[in-house]
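A single protein chain has been removed from this complex, and every other one stays in its place.
Showing chain A:
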Amino acid sequence: MPISCSICDGKAILKRPKTGDALCKECFYYAFEEEIHKTIIDAKLFTSGETVAIGASGGKDSTVLAYTMKELNQRYNYGLDLVLLSVDEGITGYRDDSLETVKRNQIQYDLPLKIVSYEDLYGWSMDSIVKQIGLKNNCTFCGVFRRQALDRGAMMMKVDKIVTGHNADDIAETVIMNVLRGDIGRLRRCTAITTGTDGALPRCKPFKYTYEKEIVMYAYFKKLDYFSTECIYSPNAYRGFARAYIKDVEKIRPSAIIDIIHSGESLSVKKDVRLPVQGTCERCGYMSSNPVCKACVLLEGLNRGLPRLGIGKTHKERRKADEAEKAKKAAENLNSEDQKSCDNSSDQSNNRTCVSSCQCSTDISKLTLNSKPDVSKLDF
């Protein structure tokens, strides 16, 4: 005997991962969309007349996000101007393929699309970064650069807000990660549905309470066109542990994902705990909890041929770099009487550290392309 849908008594074809209820296709769409609508309304994510960029990677989350945002915007008259925004990390065989999906989505959903690339913004594609640093730690660069890249792209498109496809599983996973790492600042922030309200472009996550499995189900039954391949570069192993744990807990108790988010939301931090103060980077002006933001440090490392500068214990690498600098200066001073012209050129290359501000990005990329830092000089 077929199981009947618990809403309309029709023939059920699926069991909701979130609640365990048997539903038919239409009732599932209805429940899925209504929940996202409720999240948007309850958390007051948007106001009418805003331009909202959908961070689109071509993957399932962002594809379903673009589809439902367009759908709900029409159905409930949010009055939003939606645009698609993609970041091209420059990973051959991965991002170029997924961007094709985004381009198809642009046509299917009839939304304007902007692609910003690491190459343009930083002068380095992920492929060239991997050539420098190898397969270890490359994800650090990608993760740090992506956040800024999305903001830069959004500013170029003059949008008011960015929405990303982070789902409930992602957030639960981040909560667990931050507990494991003892990162109280991020632990406190990571369950917020909207971030970056002060100064920076606000980002929100309409899928905060949406299960990953349901997103896949929705895409599967709606036959949405999305790209699902793992990145060719090695994934972050540590996050992988948290992910595996979440999946295992979900198997034991399906509500665990929401339960973890509830835990994250109701955590309160002791008053005497010092939390990192959010300031701005002195080089590029982007928000940062350190004097110089991570992206600038990483970029400096790349451009000076010390790619490990921003990885792990920064001060260690920094000291090494400074010592190298001093030694070089000393050597130059010795030779300065004979070779004054040489001095000029090397000074120039030293000053070329901050390349991550919007205005000068093209110039810098030219410079970096022309003169890759002299590794032999700096590398001890």
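One rule holds in what follows: a contact is a pair of C-beta atoms (placed from the backbone, for glycine too) under 8 Å apart; a residue touches a chain by one contact, two chains touch by 3 or more; residues count from 1.
To be clear about the criterion, contacts and distances are computed from a predicted model.
**Q** Looking at UniProt, which of "Autophagy-related protein 13 N-terminal domain-containing protein", "Cytoplasmic tRNA 2-thiolation protein 2", "Mediator of RNA polymerase II transcription subunit 20" or "Trafficking protein particle complex subunit" names the chain that isn't shown?
**A** From the choices "Autophagy-related protein 13 N-terminal domain-containing protein", "Cytoplasmic tRNA 2-thiolation protein 2", "Mediator of RNA polymerase II transcription subunit 20" or "Trafficking protein particle complex subunit", the unshown chain carries the UniProt name "Cytoplasmic tRNA 2-thiolation protein 2".
**Q** From the list A:F46, A:Y109, A:Y122 or A:Y209, pick the residue that touches the absent chain.
**A** A:Y209
**Q** Thinking of the whole complex, not just what is shown, which of A:G153, A:P202, A:G264 or A:G305 touches the missing chain?
**A** Touches the omitted chain: A:G264.
**Q** If the hidden chain were put back, which of A:K11, A:K131 or A:R181 would touch it?
**A** Touching the chain that is not displayed is residue A:R181.
**Q** From the list A:K38, A:K131 or A:R319, which touches the chain that is not on show?
**A** The missing chain is touched by A:K38.
**Q** Since one chain isn't shown, list which residues of chain A touch it in the complete complex.
**A** 6-7, 16, 18-19, 21, 23, 27, 30-31, 34-35, 38-39, 42-44, 57, 59-61, 139-140, 142-144, 146-147, 170, 173-184, 186-187, 193, 208-209, 227-228, 231, 235-236, 238-239, 241, 243, 245, 248-249, 251-253, 255-256, 258-271, 273, 294, 310-312
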